[in-house]
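Omission of a single protein chain aside, the complex is shown with its protein chains in their original locations.
Note that the chains take the letters A and B in the order they are written out, and that residue 1 is the start of every chain.
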Amino acid sequence: MTATLHVSVWRGGAAGRLVAYDVPAQESQTVLDVVTYIQRHLEPALSYRFACRVGMCGSCAMTVNGVPRWTCRTHVRRVASGGRLELRPLENMPVIKDLAVDMSNFFGKWSRAHGAFAPMAGLGEEFAKVAPDSPERQAASAGIECIGCGVCYAACDVVRWNDAFLGPAALNRAWTLVNDCRDGDGAARLRAVAGDAGCHACHSQQSCALHCPKQLDPTAAIAGLKRATAKAALWGKL
Amino acid sequence: MSWPARNHPNYWAFLLHRMSGLLLALFLPLHFWALGTAIEGAARLDGFLRWTSAPLVKLAEIGLVVLLAAHLTGGLRLLAIEFLAWRRWQKTAVALSAGASLAMGLVFLLNLF
Partner (left out) sequence: MGARGETWLWILQRATAAVLAGAVLVHLATLVYAVRQGLSAAAILARTEGNLAWLGFYLLFATAAALHAGIGLRTVLREATPWRGPSLDGAVLLLAVAIAAAGWRAAFGLFA
């Protein structure tokens, strides 16, 4: 292990450049530690996001040596070959400054995918009985741990090629709600997630599933949406 | 996004499926046109068939068989992902093995060598 890490960091907005910094290498060090060192000791004007530092919030997501990851959960030793690191902001989102991106479109698409729970009318005063081992509940539970970090969205080529594509996170969320027996949005949500901006644009490259820090499977969720929308179309309910 | 993030089996499978589909879509009209033209009379068809025994044509046929096998098994992989609850690695493994065996078998059977 080299004594110094050579770190290239994106500086600027959409137009910018990589700037080199030398950071002392430690025995055990995360990429977030490296970024923090740069900001505290070398470049106070460096902009980046973090919050919990312990792999719970997803705020620290960046592109590290070409791969979108949580920097607080990425040990330098695993990714720095020859003591070199290249840090860029997440792809597919406009750069505000340096390593911070504008996530408003990412969350806007969540909303457009009807990614919000809509209670069923007339539920009454009884608690809804949700069988935990039903296939639907298991499908929903498989996807609800998403914390909206944007890594899957940054990893997705269809997002890159198709501006309107809602993306893996929004569609994954929609699928959890399609499977929620208490939700009443029904056909409206299926219409929102069908089509070129929706599930049918996915080609199952599965970069989302590969890079998701919580090991979720948006591709499987999107496949579920494909089946649900096709069924609805065939029965004239779309 | 750079190649490191895309360098994984399901992504290669996507690339192969797309490339083979494009090439087949280019080949298909030629195939129909050549056949339709050649069929105007048995003599013309025989002449055309003689041409297909040329080594370069045989090589192209091998290529086509491979493209077809790749696209078909890639498609089966997609159908498995979309309709069956399969684990990720299973899908790639099956597609790879099925594709390889199909291509090999066909090339042998068609006496292309």
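One rule holds in what follows: a residue touches a chain if its C-beta (ideal position, glycine included) is under 8 Å from a C-beta of that chain, and two chains touch if they have at least 3 such contacts.
Being a predicted model, the structure only gives us computed values, none of them experimental.
Taking every chain of the complex into account, the omitted one touches A, B.
The residue touching the chain not shown here, chosen from B:L35, B:V57, B:L84 or B:M104, is B:L35. Counting the whole complex, the residues of chain A in touch with the unshown chain are 158, 161-162, 191-192, 194-196, 198, 200, 226, 229-230, 232-234, 238.
The omitted chain makes contact with chain B at the following residues, 18, 21-22, 24-25, 28-29, 32-33, 35-36, 39-40, 42-46, 49, 52-53, 68, 72, 75-76, 79, 82, 106, 109-111.
Operating definition for what follows: only the chains that are shown with their structure count from here on.
Computed centre separation for the pair chain A/chain B is 35 angstrom, with centres defined by C-alpha atoms.
Residues 63, 65-68, 91-92, 154-155, 157, 160, 203-207, 209-211, 217, 219-220, 223, 226-227 of chain A are the ones touching chain B in the complex.
Chain B makes touch with chain A in their complex at residues 1-6, 8, 10-11, 14, 18, 78, 81-83, 85, 88.
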